[in-house]
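Other chains dropped; remaining ones untouched in position.
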Amino acid sequence: MNFIGCDGDYDSSRIVLFGAPYDCTSSFRPGSRFAPAAIRTDSWGLELYSPYQNRALPKALLHDAGDLELPFGGPEPALGLIEDFCMGVLRDGKLPFMLGGEHLVTLGAVRAIVKKYSNLHILHFDAHADLRDKYLGQSLSHATVMRRCFDLTGTGRIFQFGIRSGDESEFLFSQNRTVMRRFDLMGLGAVMSSLRGVPVYVTIDLDVLDPSLFPGTGAPEAGGVSFTELLSALTSVLRLNVVGADVSELSPPYDQSGCSTAVACKIIREMLIALGS
Amino acid sequence: MNFIGCDGDYDSSRIVLFGAPYDCTSSFRPGSRFAPAAIRTDSWGLELYSPYQNRALPKALLHDAGDLELPFGGPEPALGLIEDFCMGVLRDGKLPFMLGGEHLVTLGAVRAIVKKYSNLHILHFDAHADLRDKYLGQSLSHATVMRRCFDLTGTGRIFQFGIRSGDESEFLFSQNRTVMRRFDLMGLGAVMSSLRGVPVYVTIDLDVLDPSLFPGTGAPEAGGVSFTELLSALTSVLRLNVVGADVSELSPPYDQSGCSTAVACKIIREMLIALGS
Amino acid sequence: MNFIGCDGDYDSSRIVLFGAPYDCTSSFRPGSRFAPAAIRTDSWGLELYSPYQNRALPKALLHDAGDLELPFGGPEPALGLIEDFCMGVLRDGKLPFMLGGEHLVTLGAVRAIVKKYSNLHILHFDAHADLRDKYLGQSLSHATVMRRCFDLTGTGRIFQFGIRSGDESEFLFSQNRTVMRRFDLMGLGAVMSSLRGVPVYVTIDLDVLDPSLFPGTGAPEAGGVSFTELLSALTSVLRLNVVGADVSELSPPYDQSGCSTAVACKIIREMLIALGS
């Protein structure tokens, strides 16, 4: 079962959707491994048409490649498989669009993309800074993922929005190294102006949303942004020169109502419409 | 067990509450058949008094007639029973107030009311346009209900608020045929001015509310209105010449916390107070 | 297992956290007895550092004394044990910080504190007025707790915010007796000015929050305040001369997603940071 509307064949499509069902470094509540399957199934409850953008999913341009088969346990093998897959997609001149899994999967994609685009910039929407150097003794973790991305991009290339949790060292680290907006998405317009033309990767940890709307996630943090705020931000930034994107940290077992999955589906539909325009 | 405060006898009451536990055309997640029972039970957690309207439920004026016994399967028999019941209530000079069930039950009531009030106008609060001509090959469905009502009322009589989902054809259809406000409830004041004096039916698909507050529904759509917005709108419009009303699409099994049912109960209490004033 | 960061020893700590797992007068949905244990366990998903206050939990000053062993059934024995425990804490020059349990546990603490501070003022955040004289024939109940506190403090000493439910008699009673703000937290600044210097007890029934964010509670009332509003209010008022505080009415079994518990944990962290500054 594809994500709704993503039934283009690989060759003719411009965007390649794929799942990365890995959650083995989740420290609090695992379950994001089940997100790609749940998102595909429930996407069929969506309309193809968006009244927000007055446009439907550009069907012929979207290919759903299914899920990668990622081993459980330590992350390096999984990250390697994600990197390899993205390399292929990029080589074919297409845009990889990844459905996590936990947020660490972003590192696999960024490793691939930064090889092609050495001046890659990253737009990061998240409740958590994810800038730790190590977490529970591990350097590869959902809590260190943006620090590892920073190792690849260097200073001034990562723009973080909505951050409302982290230890003190993360906030100190971000000074002069990343652009970080706490709590909300203000200042995004100015950042967008500065990113015109450069290659941009967009990574969305869905826990940037308020847990009232998105309870089905591993580490809920009250005080998040609204659906409308996130939607508005995404439909803007995806008109930049976006070379890859991901959506992560939906954990379906923690929301029996299914609303968190429905929200994720709608965010993804809007992203695909904006990217495909 | 009555809805709280609705223990007037039929003869002396002005408003007749009844349940229409039918959900057989629900295409995504059924369960609204359980709504009337859940609403009655949990209504006892409410106070009779509303600090919003500084007024209590007008007990002697409210009769709870219980649930209709509606057959499962195809909708015509159920719609017929709803229509017949409403005819009786109208004949007795009373106002029918229906608890769905899925939104299709509205058609049964409107069929009855439009016979008595040929210039009926409909105020429609919903996340979905419900204007399809057919859905999965069926002309009677929760996704076609307002189109069928349109068949009865004709152009310019239906006013839709909060609409944020539909296929493109529905939005095109609404042009010059219904008054449709997307996403929110703005413009309601102007509409109310134009409706002064004419008979109005008010139909509320509770999924017009944001799913953060109302996850227990069949087709949750992020980006909805807040409780305060809906409450404020309803307490206004129910002072028009309202001749019937309904509340639909609560699906209790999808919200184990019970909050969706509590929200429905509170909306209904406020509606009954406003109608009874 | 302590609440995270509360591992100071009793003697050197200034604030003494303790649980009061009692919920036997809950009339609608019990379960707040499980709150202290759930709060302690899930608090380990929090960071010690708050980006809101740019400060971490003051570890050496916080002692977690565990839960009182409270008998089930009638409330007097439980209230007596709470009162005794608070007397000890106060005698040792420390501040009691209680985790309920239902809201009635507040009375045990207030009985103790008013003995030491005869001019005690109470700041009360709640969806419900809790000013009934009797409820179901009982004078000791979650629905009468602020009335019983009023019996101890007298007129003009109780300040209520966020109130959006009660029977008519409660709202009438509050006139000229308590300062009550309906629906939201406006006017808190003026109240704070008037409370400078006097001893203040802060009691938070978490159902003051909107149930979208906090579904896991016994009597959810739509139309509540947001997390940011409550957080902002609390970090202000806790800089008054606060001599005791409590947080009540989390009912973990009614929120399978765990988000309600996560919200409670974050509120408590912010309160402890503000109190400890």
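Think of it as A, B and C in the order they're written, each chain with its own count starting at 1.
Going forward, contacts are C-beta pairs under 8 Å (C-beta built on N, C-alpha and C of every residue); 3 or more make two chains touch, one makes a residue touch a chain.
None of the values given here were measured: they were computed from a predicted structure.
Q: Give the total number of copies in the whole complex, keeping in mind that only 3 of the identical chains are shown in place.
A: 6
Please note the rule applied: only the chains that are shown with their structure count from here on.
Q: Same residues or different residues where subunit A meets subunit B? The copies count as same if more than half of the interface numbers are shared.
A: Subunit A and subunit B contact each other through largely non-matching residue numbers.
Q: Using mean C-alpha positions as chain centres, tell me how far subunit A is from subunit B in Å, no decimals.
A: 38
Q: I need the residues of subunit C touching at least two other chains; which ones are they?
A: In subunit C, 210, 212-213, 256 touch at least two other chains.
Q: Can you tell me which positions in subunit B touch subunit A when the two form their complex?
A: Interface residues on the subunit B side: 28-29, 163-168, 171, 182-183, 210-213, 215-216, 219-223, 254-256.
Q: Would you pull the subunit B residues touching subunit C in the complex into a rising list?
A: Touch residues, subunit B against subunit C: 45, 47-49, 51-52, 56, 210, 212-213, 227-228, 231, 256-259, 262-263, 266.
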